[in-house]
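First comes the structure, then the notes that go with it.
A single protein chain has been removed from this complex, and every other one stays in its place.
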Amino acid sequence: MDDSTLQVYTILFVVITIVLVYTSRFFSARRMPRLSQGRVPGFKRLSGWVGEAIEAGRPLHLSFGSAGIDAESAPVAAAEAELFYHVIKAAGSGDVAPVISTSSAATIPLCQDTIRRAWAGDERRSRAQWFPQGPRSMAFAAGLTATMQVEDPSAHVLAGSFGPELALILDSAERQGQGSFAVSDQLEGGAIAFAMADEVLIGEQLFSAAAWLSHESTARADASVQDVWRGLLIALMAILVIIEVAGQLGIASWSLVLWAALALVVIGVVFVRRR
Amino acid sequence: MNDDDFNWLPQEEEQEAAQQSRRGLFRFLPRFRRGRGGAAASAPSEESSLSGRRGLFRLIPRFLRRARSAPTEATAADLALEMGERPVEQLDDRLLALRERAQSRPEQETVSPREALYDVDDVLVRPEIIHRPGGVISPLALSKAQQEQVELLRDMVGGTALPDDSQSEGGLLSRGKRLFSLGAIPHLLVSILMLLALALPFVATGFSEGELPPLAFHEDRHGTTTAFNMLDNLTLDDYVLLAFEYGPTAAGELDELADVILRHIFAQGSKAIIVSSNPITIVHARNVIAAIERSVAPVSTRLVENQDYYLLRFLSGGALGLRDLSRNFGSIVNTSARGMPTGLGFTSLDEMTLMVLIAERAEDVRHWAEQVATETDSDFIAATGYAAQPLAEPYVYAHEDIVGMFIGVRDAYTYNQILQANYADYELPPRREDPGTGDGESAPTPSPTPTATATATPTATPTPTATETPQPQATPTPTATPTEPEPELVQLAVAPAATATQIPSPVAEVIAQGPVNIRRRPNTASDILALAATGDIFPVLGENGDGSWINILLPDGIEAWIASFLVEQYIAPADGTGGGAPDGSARAGDGQTVLQFDFSLRLGKTRPRFYQANPPAQGDRAEFVLLRDGRQEEQRLDAMTLGTIAAVLVIVAGNVFYMMRALTRRRRASQGN
Amino acid sequence: MSRTQRLGIAFSAFIAFAVGVITTLSLLLGDRPELYAEFAGAPAFARLMSLPAAIMVRLVAITSAVTIVIGISNLLYVHLGRVVRGAFFSIVMIASFALTIWWYWSKGGDTSLLAAVQVPIESALAALLFLSMVQGGARVLNKRADIWGLLFVTVLVVVLLGTVPIESLGPVRAWSDWLMEIPVSAGARAILLGIALGTVVTGVRVLLGQDRSYRG
Partner (left out) sequence: MAEGTIALLSFVLTLMVFSYVLGDLPLVGHLYRTAVYIFVGMSAAFAAIVAYESVILPYLQDIQNPETSWTALGNSTDVAIFLTALLFGLLLLMKPIASLSWLTNGALAVVIVVSAASAVVGGLSGTLIPLIVATAAVPDGLATDFQALTNTLLVFVGTVTALFYFQWQARRDDDGAPVQSPLSRGLRNVGKIFIVTALGAIYATTMLTALTILAERIGFVFQFGS
């Protein structure tokens, strides 16, 4: 596929996404009460930690990792800010303000903002912590572990962009007996989170995490756009594979494509209805 | 898991949370916790338990501080009651709700055993607490006597009602807070075992386990050979964009690869343009080059910044910086890392002969693939550590421009072995008198000409009419001069995976009055690789965006460009791929898959590239390769082998233990029921 | 919520929408004359279209570099507060910061401090990751005592053994290669696709001014 074709498809995809984002809000008003989130594991113990934070006067620690608003991970940072908003709001009656850490300097204002919007206590001064970034952000991880031994949070909510350095943070949390919830948009971080964190989300779930905690139907509508898109992608891949295999076997024709598409649509509809 | 409606701290949950946190010894130790909180806020050096109100806690509002020092402050409900002293309308919604709930709590709940024993804190005398915050293992420990006191107290207030200790993982003492908790000892043992295993090859001489990496790359699915050969085809006037996306963290793993690739580039007299989206890596790149320079200092002139290599300004903004690079290459390439002009006059990334990405994270591969590779036609090679391999692979398969990858120290080892073999017959230039003080004005390849042995003598070029090239410089570019390659070398480097297919391949026949120019890049400013005569036929690989240039394959396996109006394209018959092309083109046509325009859709890469290794040429600065100091490579590889085995043993043992424990617990539970 | 605040929210949402749409259009349509080759002024138009993206991307990239000041002021703010009270580690940190800058400037850009101090510390920390990860790997079934934990550990062990270059482990290497080639590749692709999908959908929402992260 040459670059121009790629660009044309990119434009097409952007347009479809925009349409979906706008229409989902419309449909959400009618359909969302019936369709709801499925099982998103990973939040089981979070409420317990939040309670413990309130009870024991320990802070919560939330971290963006290296997800920054000035980088490609800006959508990740935006989604996590939303998640943190809900978590902090739940912890809002504690007496120690939560700490948000980041290794992207431009994200500090977002941290401060999130605390200010969500934190009900009086202590609204800067509880954002920055540590220098690196390709593997060791400075961030090491500085964080050293600081967190002192802050002694009840739990770490690590949602954002983490690489292998996550192992150091989680190991330290384990040794200190602090809870940990982790999800990363980097796969190394995701793998380490799966093995070492108390609660874990995988990959894409980090974008729908906030919707799960939120009670607003718009948030669910937004997350459902991903579901629709995912269905479309699966169908697209299936059609492409069918066409290709048929082409190699010499039985390709437009009618076959149409039949295949029709069959997929039928299967999809049946599936959606039965689910 | 099936919690359907996630409600933050609903009534039952709140009580449960309150119970949880009062589980175990937790509820008897308000002072302890306060002590720890104080240490938390202040520096470790002033960690007396009296520091509770110092430090960061000075900034806590006074009423909250009072709340903290009250003996009954610990529950959220109590706190909300405390907050009740404020005007109710000032309270937040959630606090209001909490307050209501607290006020409606049953009476017996508020009279907790702790309130009945409110002076318990004074019984557990503060100064006797052994306090170790900020440490790695355990911030808090109790003396044996204190333990006994605590046990006594627990019995007094009905410790039997407390949950079983083995299950209360949220409790205080079961969370590894002791100095020598049972959990810490395996930790220590495992770490020491690992370190010993790794140290063995370094101390016990002659100890060796496992095989060393092969002396040649296997032609595998990573396109390693292609990548090596592309680097081997660089020549004097080639510029390589070297993306240095690893920092000191990965120095232990990727320095080897970066070092050997840089030496290869320098040895052929090509120029490296180094960029990075991370500030530290630029500084690190400078140190890597300095180390190379030190190793060749006795015999070679110094590498000159902005002449032999370029360190560009760092691309701030992560992926955005990379987008900036592909959009504004002309201006970025103009500024060095020190904020000085570089004197490079490029305008587009397409003018780079090759791009090499050395990245420690898959994330960086992704960013480069997304922000740069899609914006340029230049070929792309990725070199990563092991960690990034599973993630970088999908991109190597999926992207048209990413041709191959090197992985980790084992590939670095093989790479170096091939280079050493290639340059084995070279003699080092004579030792210089004053190492390290080369004048900056020296030509790019000032090293004394190595006395090349017979195997490497350049022969007359078979490229059509190459001798009549109107280039100002007299020397034909070494790439265009395939020699009699050493048999060994070909064995190492020629891609054997060329699956011969019988697909008709498009060719281009020169129809204009020759000689016509064949250029390296699809623009007239690019240098001329060869001249073609009327009637010459070349296999076609593709064309540029507007079809004005056609990408052709030269007989010696090099990609080049020719203006489309000079040639006529048609599909060659299936048997003689390359048709009447000049000699050697049969190989070039092999394995060429072409987008077919009939119905059969063809996805995936359409332009497999085959490059032949280019034997070292005269004028190469072989000292860069030959003076590479050994870096305990064998021992390190042995250490890795042992370390891996030890790690597997520990992992298996640990998990078997936990599995058994889980099984016995389950059985006990079922028996209990 | 005061009227000023409401106006402020509307203002930033409007800015977000306008800048987002213009930048996206420019990124998609700029510098691609082949996309609209039909009319004569296409190349010039393509260049013009590419300008907003070039300017905005450059602007944010420089802003990103400038914001390092915010990061450092945050770090110093946190630690200077402790230095006043005599915290050893905060003094160490600030001294290290000051010394590095002084050294660099007084020695004319000498970066040997990086090689002497930062590289060893950072490398050693990255090396410690191995120990942490071994411990973590050994405890997987403690955290996740189910079939998935078991699968995770099995794959982990097979892939680790697959890299050990000992003759007798040949079959394991074959399994490991197969794993890497088929299921791992499929799983990694799916996760990457999923993250890209989430990024695109969330990104578009941000572009359209529907995200509240910047609404204060």
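We just call them A, B and C in the order they show up, numbering each chain from 1.
Here is the rule we go by: a residue touches a chain if its C-beta (ideal position, glycine included) is under 8 Å from a C-beta of that chain, and two chains touch if they have at least 3 such contacts.
Quick caveat, the model's predicted, so the values are computed rather than measured.
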Would you mind listing the shown chains in contact with the chain that isn't displayed?
A, B, C
So one chain is hidden, and I want to know which residue out of C:Leu80, C:Leu113 or C:Leu169 touches that hidden chain in the complete assembly.
C:Leu113
If I consider the whole complex, including the chain that's not displayed, which of A:Asp113, A:Glu151, A:Glu174 or A:Asp198 touches that chain?
A:Asp113
Among listed residues C:Leu35, C:Ala145 or C:Leu207, the absent chain is touched only by C:Leu207
Using the touch rule from the top, list residues of subunit B that touch the missing partner.
2, 4-5, 132, 134-138, 179, 184, 187-188, 191-192, 195, 198-199, 202-203, 249-253, 279-280, 282-283, 312-314, 316-317, 319-320, 323, 328, 330-331, 334-339, 341, 347, 360, 366-367, 369-371, 373-374, 385-391, 394-395, 397-399, 408-409, 501, 593, 602-604, 632, 635-636, 639-640, 643-644, 647
Sites on subunit C contacted by the missing partner chain, in the whole complex
4-5, 7-9, 11-13, 15-16, 19-20, 23-24, 27-28, 53-73, 75, 88-90, 92-98, 100-101, 104, 110, 112-131, 133-134, 137, 148, 151-156, 159-160, 163, 179-194, 196-197, 199-200, 202-204, 206-207, 211, 213-216
The missing chain sits against subunit A at residues 1, 6-7, 9-10, 13-14, 17, 34-40, 68-75, 77-78, 106, 108-110, 112-113, 116, 125-126, 131-134, 138-139, 142-143, 145-146, 164, 167, 187-188, 190-192, 194-195, 202-205, 208, 211, 223-224, 226-227, 230, 233-234, 236-238, 240-241, 244-245, 248-249, 271, 274-275
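Convention: only the chains that are shown with their structure count from here on.
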How far is the middle of subunit A from the middle of subunit B, if each middle is the mean of its Cα atoms, in Å?
22
Which positions in subunit A are in touch with at least two other chains?
4, 68, 70-72, 134, 136, 138, 146, 164, 174, 187
Would you pick out the residues of subunit C that each touch at least 2 other chains?
32, 34, 60-61, 63-64, 89, 122, 125-126, 135, 137, 139-140, 188, 192
In the complex formed with subunit C, which residues of subunit A make contact?
4, 7-8, 10-11, 13-14, 17-18, 20-22, 68-72, 74-79, 81-82, 105-106, 108-110, 113-114, 116-117, 126, 128-132, 134, 136, 138-139, 141-142, 146, 164-165, 167-168, 170-171, 174, 185, 187, 190, 192, 194-198, 202-204, 206-208, 222, 225-226, 229-230, 233
In the complex of these two chains, what residues of subunit B are touching subunit A?
1-4, 6, 8-9, 13-14, 16-18, 20-22, 26, 33, 36-37, 39-41, 44, 59-61, 64, 67-68, 73-76, 79-80, 83, 92, 94-95, 98, 133-139, 170, 172, 174-177, 184, 187, 245-250, 278, 280-281, 317-320, 359-364, 367, 370-371, 374-375, 377, 387-388, 390-391, 400, 542, 545, 599-603
As the complex stands, subunit B meets subunit C at residues 42-46, 54-56, 187, 190-191, 194, 209-213, 221, 247-252, 280, 283-284, 286-287, 315-318, 320-321, 323-324, 327-328, 338, 366, 386, 390-391, 393-394, 545-546, 637, 641, 643-645, 647-648, 650-655, 658-659, 662
